[in-house]
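Quick one: this structure, given as structure tokens, is what I'll be asking you about.
All protein chains but one are shown in place.
First chain written, first letter: the chains are A, B and C, and each begins at residue 1.
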Amino acid sequence: MHIGFIGLGGMGAAMASNLVRAGHDLTVFNRSRDKAAPLAEMGARVAEDIAGACTGECVVTMLADDAAVRAVALGPDGIVAHLAPGAIHISSSTIGLDCSKALAEAHAAAGQRFVAAPVFGRPDAAEAARLFVVAAGAPEALAACEPVFDAIGQRSFLLGDEPSAATIAKIGGNFLIASTIEALGEALALGARGGIDPHAYLDLLTNTLFGAPVHKTYGALIADGAFTPARFAAPLGAKDVGLALEAARALKVPLPLAGLIHDRFVRLINTGGAERDWAALGGLAFEDAGLPPQSPAAASDAESR
Amino acid sequence: MHIGFIGLGGMGAAMASNLVRAGHDLTVFNRSRDKAAPLAEMGARVAEDIAGACTGECVVTMLADDAAVRAVALGPDGIVAHLAPGAIHISSSTIGLDCSKALAEAHAAAGQRFVAAPVFGRPDAAEAARLFVVAAGAPEALAACEPVFDAIGQRSFLLGDEPSAATIAKIGGNFLIASTIEALGEALALGARGGIDPHAYLDLLTNTLFGAPVHKTYGALIADGAFTPARFAAPLGAKDVGLALEAARALKVPLPLAGLIHDRFVRLINTGGAERDWAALGGLAFEDAGLPPQSPAAASDAESR
Amino acid sequence: MHIGFIGLGGMGAAMASNLVRAGHDLTVFNRSRDKAAPLAEMGARVAEDIAGACTGECVVTMLADDAAVRAVALGPDGIVAHLAPGAIHISSSTIGLDCSKALAEAHAAAGQRFVAAPVFGRPDAAEAARLFVVAAGAPEALAACEPVFDAIGQRSFLLGDEPSAATIAKIGGNFLIASTIEALGEALALGARGGIDPHAYLDLLTNTLFGAPVHKTYGALIADGAFTPARFAAPLGAKDVGLALEAARALKVPLPLAGLIHDRFVRLINTGGAERDWAALGGLAFEDAGLPPQSPAAASDAESR
Partner (left out) sequence: MHIGFIGLGGMGAAMASNLVRAGHDLTVFNRSRDKAAPLAEMGARVAEDIAGACTGECVVTMLADDAAVRAVALGPDGIVAHLAPGAIHISSSTIGLDCSKALAEAHAAAGQRFVAAPVFGRPDAAEAARLFVVAAGAPEALAACEPVFDAIGQRSFLLGDEPSAATIAKIGGNFLIASTIEALGEALALGARGGIDPHAYLDLLTNTLFGAPVHKTYGALIADGAFTPARFAAPLGAKDVGLALEAARALKVPLPLAGLIHDRFVRLINTGGAERDWAALGGLAFEDAGLPPQSPAAASDAESR
């Protein structure tokens, strides 16, 4: 396929690489041109501007936030202005509900097609083409996107005709991660005050009912107090839970947990945590309990048979 | 081993059966005598009173709540009054921190030993001897209990000298389950209002980052709206999160999530949900969002490749 | 003064009447023309369109929400397009921070002046010219508005140069009202479950530490369960607390109480309360406590000496 790709950050560059590796004819564009160099070496073309990335059957965007996506897609020289009728814009960033709907409308008005296809997975999963793709849009559009999804992910979940469903699914998923961080932080802090080493407690939890990747990944960061360098910084967590609250408002859904968590993220950012991983939300529970910051397990006291 | 066993409810009866099957010399006692009959047929002795179950090396209690445990252990004709010096009381119920400490003190004062050994697992796991045992107490006492733990569970986690550590670990674990129910309820309700079928959403979640037993079990109950008959009723959930709050108060740990969840349980119970499974906490999120009660997936609209 | 006035709802009509009574030369405009008739009888001119109300030294707007204010002020035939250089737009509606800032910028760009001057008080206070005016803007602009404020209110509070300060002050004030409703609801429900008649309890509270108008007004509505007809309906309360959360997000201020209250408003609206007064938030506390709806004091059991 002839595919355009806009946004070569950590996630985007890895996804674009996998599209090249899968044999697609890829044209990339990034505001900072130097990010495109490694892909050029792999055989991708490098566009001079957004228009140059909009000449194929589809164009994928992987950008920082709603403002960036709106600028790239809806701006005067944006995707909507240049994409051919019938061609598809695949938006893989985590965006808000309003933004998703605005994109769907603008593309429909221009005779183009829009597929929301956000992904779950960290950069290492993106590099290994092991992302989970959550996609929604017109059935034929989804079918046409299949080769793209197959090149970047291990599995796709199709959520129907409305692109916004995929948008919501991703937002809700990130909210669930943040909820897990908060809950684990509280439980491990309670345990610590009750005399249980956090690593021993986590070992128990992850080997019984709480063995999902989300528990293991974030539980270890909290137990270790390993919040820097951030892999996904607290302000991004605040942004994503903020998107959940924004969607909740539009859809009239009370989300008490999301409200609580968002406020704790804002506090974390305001009190020195802006550079920390969003797992540091779990560290607040330790701080509030009057506990010293956690530290990595040296030789854990945990025993288990 | 010569073991006493007090409390033959669903969990207790299953655990006692496995002790008999493992070849132990078991003497059981239950306030309602008829519950003891099946165990007698398997070969257990049946005691006439608490004292009659306190003649061996250890006695296991599996009772409804703190009040029952205090009555059985600390009452005038209770375990403390009858257990031999050096013998061990293994408390497997989910009890509160105060209760756990009171038992430890009373047994110590009587020259007896106390091990807190609550378990994770539903009755089916108890029957299959697949429980997870979380135990704490003096090292020699734990070592002596090993045959008991091996007969009832698939794995034991030892949390050190202080029995209360095991008590807290269990309370914290149940709080984490309740947190997961609340978070899943909110996320699935947000999705439903955003056009995502709850079963399709749950399929996505459990096949990506949220694949722990706790997600699958409670997610399915919420997506199906399958809250009756209760396997673990809402008042029990309220009780256990209440134990977390009680422990949190004693240990000076803020638990904002636990506070939020406890109040939602009380509301659920006060507004017609007293007979429902604690997963119905997740149903409140649907109700608050103005959604009709969920229903089982007939032929789910979910697609996934 | 020659003053324009746009928006003749309950509050606006009363404020406009007082401007006429105070001797000002008033030109009114309202989308539904019939609302203007009573003012015409009092001596006001009636404009045909927005432009017609923008010919004086200042124009006051009192409209339903941000969307209405933006349309009237920023739309193609709006205030910004027609107001004379140096003339003042006085915005008295409760609007959001973003909206307030957009108005300030647009008027500045057009060489006009903008004063945010929201008011505290219900329609009866507006009729009696007993409103409290909270105003902010350039000092000379505020000085020029003084006759307007004096005609409609009993007292003005000036909050400095930035119009958005007055906007925030009003939003924060409405959040405080909602907080009081929630707190009183919880306290009266606790009392009711503890055997205290809500009217007796309210009598005690309002005659001791809690004697502010906000306590008396909303406490009586809650104790009486008098939620219809609404004087200020729940969706308006949800909107205003939503404005507080939106401002809080922009200003990076955690507002845990506001989050909790907003979600309860959404629940109230989704479960049959859309037509009720926002005091019905306090009724939720009774519902959650399993209490029957409150009812007016017939002959209160309260005694006091």
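Here is the rule we use: a contact is a pair of C-beta atoms (placed from the backbone, for glycine too) under 8 Å apart; a residue touches a chain by one contact, two chains touch by 3 or more.
Predicted model only: the values in this text are computed from it and were never measured.
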Using the touch definition given at the top, which of the shown chains does the missing chain touch? A, B, C
Which of C:Ala244, C:Val266 or C:Ala280 contacts the chain that the document leaves out: C:Ala244
Residue of B:Ala183, B:Leu236, B:Val266 or B:Ala279 in touch with the missing chain, whole complex considered: B:Val266
I'm checking contacts with the chain that's been left out. Which of A:Leu158, A:Val266 or A:Leu281 qualifies? A:Val266
What does the interface between chain A and the hidden chain look like in terms of residue numbers? 263, 266-267, 270-271, 287-290
Positions on chain C contacted by the hidden chain, ascending: 97, 120, 132, 134, 146, 155-160, 162, 164-165, 167-169, 171-173, 175-177, 179-180, 182-184, 186-191, 193-196, 200-201, 203-205, 207-215, 244, 247-248, 251-258, 260, 264, 285, 288-290, 301-305
Touching residues (missing chain, whole complex) on chain B: 242, 245, 249, 252-256, 259-260, 262-264, 266-267, 269-270
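Definition applied: only the chains that are shown with their structure count from here on.
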CA centroids of chain A and chain C: separation to the nearest Å works out as 40
For the pair chain B and chain C, the C-alpha centroid-to-centroid distance in angstrom is 51
If a residue has to touch 2 or more other chains to count, which residues of chain C qualify? 263, 266-267, 270
